[in-house]
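A single protein chain has been removed from this complex, and every other one stays in its place.
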Amino acid sequence: MTRSSFMTRKELIGFLILAAVIFLLLPAMLDSFRLNLFGKYLTYAFVAVGLALCWGAGGILSLGQGVFFGLGGYCMAMFLKLEASTPENTAIQSTPGIPDFMDWNQLTELPVWWQPFYSLPLALLAVLAVPVVFAFIIGFAMFTRRVGGVYFAIITQAFAAILTILIIGQQGYTGGVNGITDLRTLLGWDIRTDEAKTTLYFVNGVLLFAVLLIAQYVRKSKLGRLLIAMRDQEDRVRFSGYNVANFKIFIFCLGAAFAGIGGAMFTLQVGFMSPTLVGIVPSIEMVIFCAVGGRLSILGAVYGALLVNWAKTSFSEAFPELWLLGLGGLFIAVVMFFPNGLAGVWSEQIEPRLTKLSKRSDTATPKRAAERAPAE
Amino acid sequence: MSEQMIIEVEDLTVSFDGFKAVDALNLYFEKNACHVIIGPNGAGKTTVLDLICGRTKATGGSVKFKNKELLSMREDQIVLAGVGRKFQTPSVYEDLTVSENLELSYPKGHSVFGALIFRRDDPVQTRIQEIAETIFLEDLLDEKAAFLSHGQKQWLEIGMLLIQDPELLMLDEPVAGMSVAERKKTAELLNRIIQDRSVIVIEHDMGFVADIATRVTVLHQGKTLSEGSMERVQNDPKVVEVYLGH
Partner (left out) sequence: MFADYSWPELGAIFAMQGFAGLILFSVFVLMALGLAIIFGQMGVINMAHGEFMILGAYVTYLLSNLFADYVPALFSMYFFVAMFLAFIASGALGLFVEWALIRHLYKRPLDTLLATWGLSLILQQVYRSVFGAREVGVSIPDWMMGSLPLTDLIEIPINGIFVMVLAVSISLGVYIMMFRSNWGKQVRAINQNRVMAGAVGINTEWTDRLTFGIGCGVAGVAGSAFTMIGSTGPTAGQLYIVDTFLVVVFGGAASLLGTIASAFSISQAQSIMEFFLSGSMAKVLTLLVVVGILMIRPQGLFAMKLRK
C-alpha cells in the first residue's frame, strides 16, 4: 500500500523525457523561426494541462478556455502596449501617449481601467487574477446550483462568444478585431528579435514545467482522487461530507489561471493579442489539444498541443483546404476510437509490447522507445 | 422526550407536481436503536431517507437531528453533523481502489485546502486497515472497486460509512441483490455495527428485518400505517392487508 505520494518512477521518466524534448531536442532540431512557432504552441499547452485537470479528472468540460487565455493575454498586451505608446513614439497622433487604436477611435485620454497596466507587477497580478476572478464568478454561480455537463459547456461557450463580440465592438478600448498589435519591448527589452523569441521559448518551457508540477501535485493529492470520485459518483462524494461545488470551483479556477499564464506568454512570444484567440472556435480547439494528448494525462496534453498545432501549421501551409477536414476528422476519431488519446495508445498498445520486448532483450532503453511514442 | 430521540420528523411533506410522495409524516427514531422501515413499493421509504439527508428538498415540515433542523442544511453539512447514508444501488468510486475509496470517506481534509495537504499518515492507514477487516475486504485493498462483486461493493459502501463514524446510519436495502451466503455475512456485519449506534434501515426481506430490528415502522402512501415491535406490526391486520398479505 505504500507508494511514492508525488511521482512514480514511470511518471518521473515521463517528465524527464518531456524536458529533454522541450529543452534539448526541439531547440537542437529547429531554426529560430520554427522554434518561435513551437514557443507559441507551448503557450497553448498551458491551457491543455488545465483542461486535463478540469475535464479529464473532474469531468467539467469548459468550451470557454479561450476567454481565460484571452484575458491573461490582453492583460499582458495592455502593459506592453502602454510601454510602446510613449509620447515620443506616438508623436504624430492627435493625442500622443495613448495607444494608437484609441487615437484612431477619437479617444483623447487613457480610460481609467487601463491605468494600472502602466505597472508590470500589477499587470502580472492581473494576468492571474482577472481570469481566476472571472472563473470564480462563473463557477460559483453554476456549480453551487449544480449545473454541469453539457449545460456548463454551452454556457462557457456563450461566454466565449460574448467576450469576442464585446472586444470587437468596443474597439476604442480594446483594439477591436485587429487586437492589440505592434508590441515592442518589455521593460526596455526588445521582444521582437530572434534572440528574444528564443529566450521566451525557454521561459515558456520553464513556466510550463512549473505548471505541470503544480498539476501533478494536485492530481496526486486527495483532491485529485476526489475529482475522479466526483466525476463518477458525484452524489456519493456529497454524502461523504464534501461540498462538491467548492472543489469544482477550485479546479475550474486553477485551469483558468493556467490558461491566463498561457495567454500572457502567447502575447510575449507572438507579439500581439486579438479576439481570434478568445472566441468559440479557438476555445473548442483547445479542448482537442487535450483530447488528442489524452484527457487524463497532463503530459499527454502537452504533446497534444504541440502535435495538433504543428500539424495545423504544416497542413495549412501545404493544403489549406485539407486542414479543416483533418481537424474535423480528428475530433471524430479521438472521440470514437481513441477516447484516451495518445496517452491511451501509449499505455494500452505500445507500453505492453515494450515490456514484452525488454523482457526478451534488455538492450532497448525505455527512453528511446518513449520518445517515439507521442509521434505515433 | 427529545432527549432519547436522535431524529424527530414532524409534519414532513413533499410533493412532486401535486403528487404527495410523503404526506404530513411524523416519525421518531430513538437513540442507539435499529429502526426498520418497511412498506410496499412507492410507499415513500426511500424518499424519507432522501429528505433526511437533504437529497430531496421538502415542501414543508421539519426534520430535527439532535434538536438541529436538517431541512435548511446542505447535504455535506448534514453528513458532517453525523448522518451517514447508504444508497440502494451500491455507489462506490469504480475508478479508485478499495483503500482510496475508504480514504476519501475518512473524516479529515474535507475542505479544498484540507484535501490539498491531506497526508495518508499512520492513523489513517490503521483506520483503513481496521475498517477493511470489518467489511471482509482486507485482502482487496489495492484492487479497483470496479472489479468487486455486487455484494463486496455493498460492503465497501458500508465501510465508507463506518469510517465516517456517523452517529446515525441510514441504510437503503443493504442486502438487496446478495447471495444467501453474502446475506448471512451482511446480517452478521450489521449486527456488529449497530451495537453502539442509531440505525435506520429500509428492507423488504422480513427474515432479515426480524433479525436486526428493535422497532419497525410500516409506511403506506407516504403516511405511517403501523409502528411498534416486529411482532406487533406483523399481527396488525392493516399491515397484513396492504403489505405482508401479498
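Here the chain labels run A and B in written order, and each chain numbers its own residues starting at 1.
Basically, a contact is a pair of C-beta atoms (placed from the backbone, for glycine too) under 8 Å apart; a residue touches a chain by one contact, two chains touch by 3 or more.
Please read these numbers as outputs of a predicted model, since none were measured by experiment.
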Practice problem: Consider the whole complex, including the chain that is not shown, and state which of A:Met29, A:Val147, A:Val206 or A:Leu357 touches that chain. | Solution: A:Val147
Quiz item: Looking at A:Leu26, A:Ala52, A:Leu200 or A:Ile284, which residue reaches the missing chain?
Solution: A:Ile284
Self-check item: Sole contact to the chain not displayed, among A:Ile168, A:Leu183, A:Ala196 or A:Leu342
Solution: A:Ile168
Exercise. For subunit A, enumerate the residues touching the unshown chain of the complex.
Key: 55, 59, 61, 63, 141-142, 145-147, 149-151, 153-155, 157-159, 161-162, 165-166, 168-169, 280-281, 284, 287-288, 291, 321, 324-325, 327-332, 334-336, 339
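The rule is simple: only the chains that are shown with their structure count from here on.
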Self-check item: subunit A and subunit B: spacing of chain centres that average the CA atoms, whole Å
Solution: 44
Quiz prompt | Complex contact set, residues of subunit B against subunit A | solution = 53, 55, 74-76, 79-80, 84-85, 87, 91-96, 99-100, 103-105, 107, 109-112, 115-120, 125, 141-142, 157, 160, 164
Quiz item: What residues of subunit A sit close enough to touch subunit B in their complex?
Solution: 1, 5, 217-218, 221-223, 225-226, 228-229, 232-233, 235-244, 246-247, 250
